[in-house]
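Only a single protein chain was left out; the remaining protein chains are all shown in position.
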Amino acid sequence: MMFILLGAVLFALGLYGAFARRNVVLKLVAVNIASSGVFLVVVSVAPPLPDGGTDPLPQALVLTGIVISVAVTAFGLALARRLGADEGRATLDDEEETS
Amino acid sequence: MIDLLRDGLTIVLLLGGAFFFAAGTIGLLRFPDVYSRLHALTKADNVGLGLTVLAFLIQADSVMQGLKLVLVWALAVTASATIANLFANLAHRQGVREWRKPEDRP
Amino acid sequence: MSTLAMSTLAMSPLATTAFDGMLAVLIAWTAWQSVTSREVFRAVMLFVVFGLLLALAWLRLGAPDVALAEAAVGAGLTGVLFLESLGHLRRNKTVEPPETVAQSRLRRWAVGLPVVVAGGLLAMVALRLEPRVPGIAGLVVRHQGETGVSNPVTAVLLDFRSTDTLLEVVVLLLAVIATYGLVPHGPAHHGPRVRPPATPRPPRQPVLVWFVRRLAPLALLVGVYLWWVGSSAPGGAFQAAAVVAAVFALLRVSGMEAAPPPNARPMRLLMVAGSVAFVSQGLAMLAAGRVFLDLPETVAYGLIVSLEGVLAASLAACLIALVAGAPRPPRQSGERP
Partner (left out) sequence: MSLAPLLIPWAAALALALPLLAGAACFVVGGRAAATLALGVAVLSSAAGIVLTAGVEADGVQRLALAGWAPPLGIVWRIDGLAALAVALTGLIFAAVLVHAEKSLDLLRGEGLSEAFRPLALVLLGGLNALYMANDVFNLYVTLELVTLAAVGMVALAGDPAAALRYLLVGVLGALAYMLGCGLLYAAFGTLDLDLLAGRVEPGGTASAALALMIVGVMAKGALFPLHGWLPPAHGSAVAPASALLSGVVAKGGFYVLLRLWLDVYPATGAAPAAAQILGVLGTLAVLWGSLQAIRQTRLKVLLAYSTVAQLGYLMVSLPLIASAAGHASGLAGALHLMASHACAKAAMFLTAGSLIATRGHDRLADLKGAAHDHPMTAFTLGLAGMTLMGLPPSGGFIAKWLLLDASLRSGQWWWAAVILGGSLLAGVYVFLAVSWSMSRPPGEPSDAQPPPLPRRLEFAALALALVAMALGFVSAEHIP
């Protein structure tokens, strides 16, 4: 219960950061927080087992999700580095002049 | 009887550990510069963690479990010492001066 | 008191709820601070703390496998990745660009309001969810014996739903391929000249070097242990690979390059080994008259453990490559000979 709420809060916070932040690295941090929120919801929304344990399937899904999110984050950061090196900027704003 | 004694000792050790953690945290918040803060953190945390590990050690079911606990403590101590050293080094190189009493300042 | 999860069972329901509540508040607070931080370094540090606290939450949810992954992969390795790229961005690129008060207020409301609504709706739906049909946990227990492994999560990942896992391994390899594709090509490359990224090489710190030298073998041992234990207890190839990659990152920051350059062909071979072994094993079963990716009951345990071994090494190579970032530009376009 508590963790479902936490998951929703993290999802909202992460979404907020992903849209409101302009620095690409900050956006990626926020996306990771949103992912964590989603993972929390996915595991804690599944009904508990009769013996009090946790369903292994959502856990497996979340493990897969974690690895995918690391992969995506790593490539996103590589792109952010390239953005900084090539165009000298750290945001995706179109109006920002390149220095 | 022996169980009661052991549990009592665990509680005492845990309370002692908590005291040192609290002291370290207060030091981190209240001390005036980076060097003394590091001092408060590392010293107090290591003793605090040491007492906590000791408290669990006397409750351990097997030798393996005890060894694992000691390993945790040893790793935490060396890691915090290393990191404290790195921080202090960095602060020193960046020219952060150590705090002095107002009357001692040049 | 063998595990933390066991020891918390002894706590009274009230104490558990209080602990969970405090943990949830702390996690939400670090996330809030990280998301609203104007400095990237601060945000990343808070994110690492957030990940460690979240690992605790996973333990409380009875998901120790996820907790390990969160601590090793989520907080540890992702944190290293963020820090590594921070080192490559110039100073003024690591803070949020300034905005006027009106702009930032507009942004706050225009984004904040819909996001709060979205989060609220999600919480409402999730809290009011009524399970109609039970999940597959019972089936997992019934058929776990046929997989040879006693950790149900490993059974799901490497046998029942191995297709997902195969594709996920490929996703990680793909991240490396795509990152390596970012190397500027040939002399016709447009735009400002790309400076080869300078490896962060701080002056040698004797204390750090001492520590890392002693820690590295131990951490490698932990990696091997996590792989081995994965079949019966929390752990597995990904967690193991993350620990090994973290060792590499540590060696890197302390100024010691332990691995061969990630771009070297043996490293590339190692990186693809996991995907290739997984696919080949699947095809071999097909050739043996069974189904793609099937694991016959008699050899399932051996196949899972050996495949996880290859995966651990291969994924570690991929993660190391991702931490190290894109290789330097080819010789003809770089300034240095």
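Each chain carries a letter (A, B and C) given by its place in the written order, and its residues are counted from 1.
Criterion: a contact is a pair of C-beta atoms (placed from the backbone, for glycine too) under 8 Å apart; a residue touches a chain by one contact, two chains touch by 3 or more.
Just so it is clear, the structure is predicted and the values come from calculations on it, not from any experiment.
S.K.: Name every shown chain in contact with the chain that has been left out of the document.
M.R.: Its contacts among the visible chains are A, C.
S.K.: Who touches the missing chain here, C:Asp20, C:Asp65, C:Glu96 or C:Asp159?
M.R.: C:Asp159
S.K.: Of C:Arg42, C:Arg107 or C:Arg268, which residue touches the hidden chain?
M.R.: C:Arg268
S.K.: Quickly run down the residues of chain C that touch the omitted chain.
M.R.: Considering the whole complex, chain C reaches the absent chain at 121-122, 125-126, 128-136, 139-140, 143, 159-164, 167-168, 170-171, 173-175, 177-178, 180-191, 265, 268-269, 271-272, 275-276, 279-280, 282-283, 286, 290-295, 330.
S.K.: Even though one chain is hidden, which residues of chain A still touch it in the full complex?
M.R.: Spelled out for chain A, the touching residues are 11, 15, 18, 24, 27, 31, 34-35, 38, 41-43, 45-47, 57-58, 61, 64-65, 68-69, 71-72, 75-76, 79-80, 82-83, 86-87, 92.
Please note the rule applied: only the chains that are shown with their structure count from here on.
S.K.: Just curious, how far off is chain B from chain A if you go by their C-alpha centres, in Å?
M.R.: The answer is 34 Å.
S.K.: I'd like the Å distance between the centres of chain B and chain C, where a centre is the mean of that chain's Cα atoms.
M.R.: Centres of chain B and chain C (C-alpha means) sit 30 Å apart.
S.K.: How many angstrom lie between the CA centroids of chain A and chain C, rounded to a whole number?
M.R.: Chain centroid spacing, chain A to chain C, equals 12 Å.
S.K.: Mind pulling up the chain B residues that touch chain C in the complex?
M.R.: Per the touch definition, chain B meets chain C at residues 56, 59, 61, 65, 75, 78-79, 81-82, 85-86, 89.
S.K.: So in the complex, which bits of chain C are touching chain B?
M.R.: Answer in residue numbers: 1-2, 205, 207-208, 210-211, 214-215, 218.
S.K.: In the complex of these two chains, what residues of chain A are touching chain C?
M.R.: Result: residues 1-17, 19-23, 25-26, 28-30, 32-33, 36, 39-41, 43-47, 49, 52-57, 59-64, 66-75, 77-82, 84-91, 93, 96 of chain A touch chain C.
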